[in-house]
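A single protein chain has been omitted from the complex, and every remaining protein chain is retained in its original position.
And then chain A:
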Amino acid sequence: MSETTMEVNTEARRILAVSISKLYSARTQRGGLRLHRSLLISMIMRSARDIYHSARESEGPSGAQPTPEEPMDAGAEEPAPPGPQPEPQPAPNSSEPFADEPDATEDEGDCEITEDKENLSPARQSRKRRGKASAAPDFLPSKRARLEPGEERHAAPPGSCRVVPWESLVALSLNRVIPAF
């Protein structure tokens, strides 16, 4: 990969990670999901996804297709937390450290981002196990589900599907965010 393409890739994936975590943390916000804000975040995610794709295409067929087994340490990218912030404390709504977020990726038994189960239309529900078991994409926060009081954490059965390939993840988030309103 060329240097610039790699940078663009890294940047696009980082922005995607930040956006996804913003969407997740917005769900626990007082007052509920804000349509305007969710729309803007999903627009950013779309652009980041497009940039990532066009950057990969521009490097030609020599670049590996993004298979789940591809070592996800390209560019020595750190998993998730947003890049160093020169500005002081983020505003109240910003993505909190991921310990606060209720949703897991790795512990999801059926590999879905289950956002709004009640409001999913039948066409949306896809319980297919996706892809091959793989390590979590490096841009996703490594975190675990927040437990309700009294709940116990169960070990994920070995060999269970870990996480979807990240493009499907993005697509899933984009397709779910707005219709959930």
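Rule of thumb we're sticking to: a residue touches a chain if its C-beta (ideal position, glycine included) is under 8 Å from a C-beta of that chain, and two chains touch if they have at least 3 such contacts; residues count from 1.
The rule we apply is simple: contacts and distances are computed from a predicted model.
**Student:** So one subunit is absent here. Using its UniProt record, which name fits best from "Sodium/hydrogen exchanger", "Phosphatidylinositol glycan anchor biosynthesis class T", "AP-2 complex subunit mu-B isoform X4" or "Serine/threonine-protein phosphatase 2A 55 kDa regulatory subunit B"?
**Tutor:** "Serine/threonine-protein phosphatase 2A 55 kDa regulatory subunit B"
**Student:** Using the touch rule from the top, list residues of chain A that touch the missing partner.
**Tutor:** Looking at chain A, the ones touching the missing chain are residues 11, 15, 18, 22, 30-32, 34-37, 39-40, 43-44, 47-48, 51, 82-83, 85-95, 175, 178-179, 181.
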